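Below you will find the structure I want to go over with you.
Of the protein chains in this complex, one is absent; all others appear in place.
Entry: chain A
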């Protein structure tokens, strides 16, 4: 078992790096425009499209224009996704006859998919028509990932350019990311997944007869959609019998590929990648895990390539890998320990905590997937995170709270990590007696201001949102689990939203107007209070001259800087969240094992 986790992790990383290296070349040539100048027809079609849209393809946007373009793009997208959900009942490709989605859920979902969060308050198979899934949700899976790429590229340009006014053209960056990178990769992955058994059809839902009648209990819901609770505050359960199971269908594979590649994570079905139609085999599981880190890893290689020093990229990658491997270790360690309540009852403690896990994946692949999906801002799950052991749940929650900088979201992981790098450089630069610089750019008051906003915003959203929810009755109403675990669920929900992850501790009834609105706000501000400062930094850095590296300059490559970067990420993450984590998973762990 132990050797299995080591083997799987090592094999995973090796395959990842082997694939990411060549991909980084494609990324660089696609995003710096050399691909479209080498193949004239690509350049011509770019220009034709720009003319059609009334965009000046040659414009080199200053950072605020770039940010404005992204905001406009998102606002239009939000209106579009919202409208489609509300009107889906009268739109085509709706064999299951899904009606209009509620306004608050539509609001939440539109922001969720635009911001690359893919938090899902709804269940896909019982809420969305195929048309909505494909045109609104899958489409925004592409565009939100492209946005992340664009922002990362703009930041890299900030480091590379000297005394430049602009950071690139937002429209071109989004177009090139989508058409040259995301679409072809998704096609390959989708076809592979279909080969593994992922479904892809427009058929209606299929009813199949069960071999025996099943009795199960469902919580009773009142007129307001809230679970009805008895006098003790426990939900009222009703016995239900059935002999028929309904199998939902749909164009799953096409959405599954970009769900992973774009670190979106929004499942076609509620069970997400635990569902056999989404993720049928260990091999499909491996490919899905690879897809999550593929572009983020390639982007880091590309970063090194683009700034003209591959070591810079390797250093960032080293820091990410170190954090990743450590977290996999902790997660696995937490999950091979069975729940002591069960072992006290005489159950075997082997193979560990299997609650909420698929037997076809087991503890190793489940732990690995859990860490990968929360290290990146993916949020797809093949395991119920709510059923992880307390410390097993702390790992994904904390990875999310670090800002998902361990490989991270497409683009978002790199720019998030570079924000930490700027912070690390600021302190360590001072410690060697120089005003700080990173990659030859001086880090001054303006950059620090933006770094402060980017790092400060998400803790405010997470802690503020959680505090509000545990104080208000509407917030507490959604909590099915009392005590520290219920607290963890709310904390996880806000962490996941504000950092645009999208995975959830289930157990929290989040599809209520209160949570839909609160989490929607957290997702929107969580995304843009980082993107806008990052673009501002890019703009300011691009305007600066690039200083020469001497032996007196702080070397931002090599093991020392890896440790420094890891230290900065961990210290910031620890100092901000220790009290909250102490009252959530830590106390839960102590209570569980302290008996």
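To be clear about the criterion, a contact is a pair of C-beta atoms (placed from the backbone, for glycine too) under 8 Å apart; a residue touches a chain by one contact, two chains touch by 3 or more; residues count from 1.
Assume contacts and distances are computed from a predicted model.
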item	value
Among "ATP synthase epsilon chain", "Potassium-transporting ATPase ATP-binding subunit", "Energy-coupling factor transporter transmembrane protein EcfT" or "Sulfur carrier protein ThiS", UniProt-listed name of the chain not shown	"Potassium-transporting ATPase ATP-binding subunit"
Contact partner of the left-out chain, one of A:303, A:426 or A:524	A:426
Option touching the unshown chain, where A:43, A:464 or A:513 are the choices	A:464
Touch list for chain A against the chain that is not drawn	423, 426-435, 440, 443-445, 447-449, 451-453, 455-456, 459-460, 463-464, 466-468, 470-471, 476, 482-484, 486-487, 545-548, 550-555, 558, 560, 564, 567, 571, 574-576, 578-580, 582-583, 586-587, 590-591, 594
